[in-house]
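Yeah, one chain of the complex is gone here, protein chain that is, but the others are all in their spots.
Up next is subunit A:
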Amino acid sequence: MPVVYVNIFLAFIVSLVGLLIYRSHLMSSLLCLEGMMLSLFVMLTVTVLNNHFTLANMAPIILLVFAACEAALGLSLLVMVSNTYGTDYVQNLNLLQC
């Protein structure tokens, strides 16, 4: 397996760990989500360009579109939480429903 793939795969793993393990701010997990998306994008682009999958040239762009949508969704959820509590501390999302 070429080294570049290993590199990018490692970047993906690091972002994934950052998404799942965080201290208090919800924003940091959203940022790690963006990092995951970025590494996926790079991997997809490198694969398609190296193997000359010409017909798959659209795939990275489509990936970008969907990633933008999910980022917007995540941000809107963050804004809703922040509207209710004033901060985005994760410990706010506990049993007290409103």
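We adopt the following convention: a residue touches a chain if its C-beta (ideal position, glycine included) is under 8 Å from a C-beta of that chain, and two chains touch if they have at least 3 such contacts; residues count from 1.
Heads up, the rule we're going with is that contacts and distances are computed from a predicted model.
Engineer: Assuming one chain is omitted from the figure, identify its UniProt name from "NADH-ubiquinone oxidoreductase chain 5", "Origin recognition complex subunit 1", "ORM1-like protein 3" or "Cytosolic Fe-S cluster assembly factor NUBP1".
Structural biologist: Going by UniProt, the chain not displayed is called "NADH-ubiquinone oxidoreductase chain 5".
Engineer: Of the residues in subunit A, which ones touch the absent chain?
Structural biologist: Touching the missing chain: residues 16-17, 19-22, 26, 29, 90, 93-95, 97.
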